[in-house]
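What follows is a set of notes on a single structure, which appears directly below.
With one protein chain withheld, the remaining protein chains of the complex are depicted in position.
Moving on, here comes subunit A:
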Amino acid sequence: MILRLAIASLFARALTVGMTVLAIGLSVMLFLGVEKVRTGAKASFADTISGTDLIVGARSGSVQLLLYSVFRIGNATNNVTWQSYQDIAAWPEVEWIVPISLGDSHRQFRVMGTTPAFFERYKYRRDRGLSVADGVLMDDLFDAVIGADVANALGYRVDDPIVVAHGLASFLHHDDQPFRVAGILEKTGTPVDRTVIVSLAAIEAIHVDWKSGARAPGAGTPEEVIRQMDLTPNAITAALVGVESPIQIFGLQRAINEYSEEPLLAILPGVALQELWAIVGVAETALLAVSAMVVVTALIGMMATIFSSLNERRREMAIFRAMGARPRVIVAMLVLEAVLTAALGGALGLGLLYFGLIVAQPIVDSAFGLWLPIEAPALRELWVLIGVIVAGAVVSLVPALRAYRLSLADGMMVRT
């Protein structure tokens, strides 16, 4: 009956209690939401490349290799010769190998030369592959496939001509060899969205008339002639490798790292991603701390509400006291009230979180390529809720102890 009376008392103050529940609910939603986005971002980041067992490049640092080969940030210090590439490709452990060649740009976007196998082998978010939203994959030498962000930012559509610049942020345009947009890829939330993909041969074709970074004098080689030329590259930037069996990964990695013809580096993408996240992920902790402070603020708001209700409820407490209730019953009732309020707030927060997730999931996925999974509350989230309820009880002890002293000092004859 005491519990029922406590609930009835809460209902009698539905407006103020409702506001407190709402404040706690929103703060809990924010906290859990930040946590969701944080883990989602981490998972998305880790899912930037999957299905690739090793990334091979010129010897440098593992994070650097990851940055330029997968994230298209920074530059390779050196190339991998075509001989080495073919040599490794022929090793029995290698199930597949996809070369990539970087170094050119189109406007603010990087151009990547690769083979059609890239579209088949590049996976993200565990097993998602690339697919064409519009148009087709390149089948001509001067065909380009562009990522969703490239198409969006530059307003390109299929069959639009594009010009590739030599080098990065360069004013030297390869005017002679205009490319055609053959296809536009679906949004993936990976750096592929910001990449212009052409064939390896196309990268060579662009550079036919270029020597040492400058245009060779004389008339440009006509397109028809280029099409007749042998456009096998001399070097590539990096290669994605899949192995026959997972147990061979480390052996192959060691073999590549010890490759005698050329200094090479093979990295496990997952390991390098984790190293990189350790650098990038510092901000996440700050974000989490801020949202935790919001929860604390909401709980202090509840404490203030209980405090301000004490005066009008001295009569109620005096009645309980007159009936023979000990002062600690008064304390227990106030704490119970806070626990109920905090629990309601937590439940509301959880409800709002799931509602928000259902609404925002497709939007966030297409806008940021961030996949927020909707799953049953994990143990971690339940701990957060329990923490909020316990914190609510602790916070309510302050006004409850004041009520305890008041109810001792008032006796039972409160003037109203």
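Operating definition for what follows: a residue touches a chain if its C-beta (ideal position, glycine included) is under 8 Å from a C-beta of that chain, and two chains touch if they have at least 3 such contacts; residues count from 1.
FYI, contacts and distances are computed from a predicted model.
Between the names "Tripartite tricarboxylate transporter TctB family protein", "Putative ABC transport system ATP-binding protein", "Cysteine desulfurase" or "Fe-S cluster assembly protein SufD", the one given in UniProt for the chain missing from this structure view is "Putative ABC transport system ATP-binding protein". Which of A:12, A:304, A:382 or A:398 touches the hidden chain is settled by the complete complex: it is A:12. Across A:15, A:323 or A:379, the residue that sits in touch with the chain not pictured is A:323.
For subunit A, the residues touching the absent chain in the complete assembly are 1-2, 4-5, 8-9, 11-12, 315-316, 319-329, 409-413, 416.
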